[in-house]
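As you look at this complex, bear in mind that one protein chain is not there, while each of the others sits in place.
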């Protein structure tokens, strides 16, 4: 960490700041320039509160040299993390497609879709039971009943299940959920993250719509610092000015994360783009860029042919995407896209 | 609501879509153009799920004409809402400054600051007890103890108190808090909003860092549709590419909100900008633009003169800002900036 | 085009608006709803000035149904455009890598790099002679001398050359440049675009840092409406809040553009990301997503081993990327990522 001091900083003020830094166990190295004085912090600065340092009157700016995360950092975990989800592995060379309906609607729907995606090679079944919706008047999910329907589909197909938690008080309902998802809107719901750090179940942490990669890793750090090290990161697009896609899918987060962290990274093209016809090219792009997996929405409603979701694939379309992706995957491995 | 259909939409598909719309109690008006067919929805579309409509295969795009909020809409509440916070009023011509330390630290600090800001004319005391922090290693607030210290300052000064809630399970601790704040990161924590809709206490709802004004009003709608109509909106900056300020304070949200909604709007220049020297010009700008109040951070630490927060004002600086703002306020009223 | 009228629109005002629309050769279709009246425009609305329509007092909002571009639109040109650059083809199944140094520095540099990238399979040589730089004190390029050095490298290797124009008065110097590049900062330099529409040479149009895909296509329309139909689009990242990459590479622009337009689309991962180690995964991702080509910076400075650009690859690194990309390319074709 480097602290740049204001031009008018007085010697006694600098002395007080240095004392405060030494007090928290960090050494200092002062360098006096023509226009500015700079204090370098020597030691483990992971846990130094940057805002607190900034709040000293004589500080002009503070710049981190070391990353502020440790549990989520590749520097401390050189080997890729492999997350085991009830026997299905993601990361460290293990690639999975998580597929299923956006919302769980009926027993028939979820079981049928589960069987379809399993045949096409999906390794896990997703389905929303608690749905975060912008409007209080929109459908909020089947809740406990939805989880129960997912569990039935799991029994029938053997696929581990993934579902989103919105409230820590719902945790008991998630006992048989194999991978718990934290949605984009809750990425900085720190109380929720902290509680998920205490359980013994892998967490799928989606990136917030307007969060930087560093903030995302800090949210992973919240979970991991509590003892739960099994975190999978899921990119689902960030908010920009572009309106042709729902969000802007940031695929460069893959190489950035692979460099900074050992955690697995998966991509959700369905939510990011909002249009089913863009899912295939973006799924292929994510795979080529070295993602450890994909999350894809698949829907089926044979009684109402109109109701295919704008962003959901039919089972047939999903089969086509899965085939392409599985053929492409060995290339990303062979050409060794990431040098860690 | 207008639905634009894809060019290849078949008559029977259009018929099915119309049936579905009629089924939810809305009439349709079909208009066949040279290249596109358009369905106009006639009736109260507030509660029509736009995503569900979009998910029909033949739909190219959907456009709302009516706003999707009702409780928060000026169309249904022509008169400005006046929120009464333990006797202190905001909105409908009532202007207040909420001031106090970012974090509650000690009894001396909070009581001293409370007395100072009261003398300068602040109507409410703010103080953070539960602090949402990006890093799990940063100071997370004094929690229950912080609330207790705020309550002491309230007893001593008579100022109603404002503090942020991060978790609905903490609600019992907020019994004597007069105005409960929902922070930017929790603006779309829908479970929290829903629970706050059931209580009988005013809510200060901050805008999310990357949320549109419409999403913000929809979050107010979550609270209000539960029965709690006393919501105050607080703009605190949005995330952009600019780095000279922490966030970009969107003061144009004031006239936009005044047109769309009857809820009071206050501005928090301290958090938005991150630099104390910008608080005064932005506080004056917000007042001139017709804000119903301000939220300003004031800090004092006489034992450590270094520790004035980068974005916090000293009591003396706050007094200067408050004087300017109170002198300016009658102008915004006289020149009647908003024509509702 | 749909015009939503304000609630208080009077019959005679509506009549005047309709007359104005009929006057420009468009028919109208009025639909009176419960809360709003809507006018649908029937006919070719490509050239209707949306701002002018918005400026009528009684208009609440205007929404395009048809795209506002025609020359650049796939609706009017179903077949992919193949651009021939002095014998080298891009688009319609033809894939090319454009490679070379960011700035032309010396004869040795550019000729050496040209030979290297040719061996690795690059189809065109790029090199900056006129450099748009944020600071007036930064190196602005070798200008005419740089173009001359590129031409020498072209003679020696046979590779067609690509270079950026910043000023239409420099056009005579670009006589032997095979593909003229318009940089991101000039994407809406409409006078420059109009002049380039009058020449008989293909144009590489980069996306502006904060421009939507629709604005980008409108800039292509400026060139094409002048008669020069040979436009290649180049995505190079958009500006967001993320700071780990220089810009955010929007690869979903590939499927969006493939749907809207028949123009070839290439991707420049070097400028978008700003770090050489991210070029390979993003080049592979772009290829898998169906890009028609790539633009990659390659640098070599044997006298100063320190001076490899942060975002430039060495010839060896480029060879590795090119191998991977050329192996990957048949997959994108085979799996037919775009259904036009």
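Going by the order they are written in, the chains are A, B and C; count residues from 1 in each one.
In this text, contacts are C-beta pairs under 8 Å (C-beta built on N, C-alpha and C of every residue); 3 or more make two chains touch, one makes a residue touch a chain.
All values derive from a computational prediction rather than experimental measurement.
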Message: Looking at the full complex, which residue from C:115, C:151, C:215 or C:320 touches the chain that isn't shown here?
response: C:215
Of B:34, B:169 or B:327, the residue in touch with the unshown chain: B:327
Absent-chain interface as seen on chain C, which is shown: 13, 16-17, 20, 46-47, 49, 51-52, 54-59, 68-69, 132-139, 166-169, 185-186, 188-191, 194, 208-210, 215, 218, 221-222, 225-226, 239, 304-310, 312
- prompt: In the complete complex, which positions of chain A touch the hidden chain?
  reply: 2, 4, 29, 31, 33-36, 38, 40, 42-43, 63, 65-66, 239-241
Residues of chain B (touch criterion as defined above) contacting the omitted chain: 210, 212-214, 238, 240-245, 248-252, 254-256, 259-260, 272-273, 277-278, 280-282, 284-290, 323-324, 327-328, 331-332, 335, 337-339
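The criterion applied here is as follows: only the chains that are shown with their structure count from here on.
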Message: Suppose each chain is reduced to the average of its Cα coordinates; what separation in Å results between chain A and chain B?
response: 27
Field: Separation of chain A from chain C, taking each centre as the mean of its C-alpha atoms, in whole Å
entry: 31
- prompt: Multi-chain contacts in chain C: which residues touch at least two other chains?
  reply: 240-241
